[in-house]
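The complex appears here without one of its protein chains, the remainder shown in place.
Moving on to chain A:
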Amino acid sequence: MSTTTLTPTRPSVATDGLTNGRLPGWSPWVLLIGSLAVTFAAFGIMAGASGTGLNIAGAAVLGAILYLVLIFTISAIVEGRRKAVDRLVTGVVTAAFAVAMVPLVSVAITVVVAGAPNWTGEFFTSSMRNVVGEGGGALHAIVGTLLITLAAAVISIPIGIFTAIYLIEYGKDNRLAKGITFLVDVMTGIPSIVAGLFAYALFALFFGPGIRLGIVGAVALAVLMIPVVVRSTEEMLRLVPNELREAAYALGVPKWLTIAKVVLPTAIAGITTGVMLSISRVIGETAPLLITAGATASMNYDLFNGRMMSLPVFTYTQYMNQGIPAEAFVGRAWAAALALIVIVMVLNIVARVIAKLFAPKTGR
């Protein structure tokens, strides 16, 4: 019988101190800067030799890959495999975030650079009526967007909020409430173009084929907007503590007054946020408006009569049906895109500020 004696072997590198066998805290940063410097230098020399411009994206991508390889190898030698894998994953996850930021930054820069020069006074004060080349503006589209979105909001906000009230205060998980919850989920997933087709099909049945009205677009947007309003309102009503309701009932307040005077005011900030986010979602919708409200070059203040332009459709038609000179059309498209993005961002930021400032105290 042989006995194997296990003598504890100390790691050869670790002799003293707590930080032995570990890379110092600055090493990832130094490695990252070093590898980026190397690739940018290499690409710079190649660009100088061939006379082409510096390929920034290529250099950054290769630099990141070089960093990942270096940190993995060095860490594997000094710290062992497990630590090396951990560092590799940290690098990959951070890179994923950086990659996701690229389109956002690129879109923001492009829209501002291409759109801002075309933000002239004329752009905001005139329509495209009788404009064939340069000049003209998007006033008719801005008015159309405001009217259609307003109509959609008028349709969907009461329905959305009352549905949420039914689900939380009255339904209490009965079969109808469960069915409505399921259908709201289904509605959330309706593709925007299908909502447009539905609104068209609905009105075409009554007014004949080829119908194009502002109100049809508003109905299409309302179909997209209602589930978002229901969802966010529902969540906010759930946050209202039950003690508040019970206190009101104990004082003899009827149920509907409890809801109107206690529950809704407590949740109003969150509901406002949800409504504004839902507006910012539908205000940028193009496809349903393209097939329901159509496109026109003239002002139209009447939702129930004639085609109506909107900002997203304006952007689309200006870019896709370019006339002469093409720069004027592309410029107007970018200017409208910038206007659209500014509206959406302002709505988003205001909504979040409201949510932050007036958030209900949930109470523990």
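Everything below uses one rule, namely that a contact is a pair of C-beta atoms (placed from the backbone, for glycine too) under 8 Å apart; a residue touches a chain by one contact, two chains touch by 3 or more; residues count from 1.
Note that contacts and distances are computed from a predicted model.
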Per UniProt record, name of the chain withheld from view ["GAF and ANTAR domain-containing protein", "C-deglycosylation enzyme beta subunit", "Phosphate transport system permease protein" or "Extracellular solute-binding protein"]: "Phosphate transport system permease protein"
Full-complex contact with the absent chain, from A:40, A:67, A:123 or A:334: A:334
Of A:59, A:291 or A:328, the residue in touch with the unshown chain: A:291
Touching residues on chain A - with respect to the absent chain: 57, 82-83, 85-86, 89-90, 92-97, 99-101, 103-104, 106-107, 110-111, 114, 158-163, 165-167, 169-171, 176-177, 179-180, 182-195, 197-198, 200-202, 204-205, 209-210, 223, 226, 230, 254-257, 259-260, 280-281, 283-287, 290-291, 294-295, 312, 315-316, 319-320, 333-334, 337, 340-341, 344-345, 348, 352
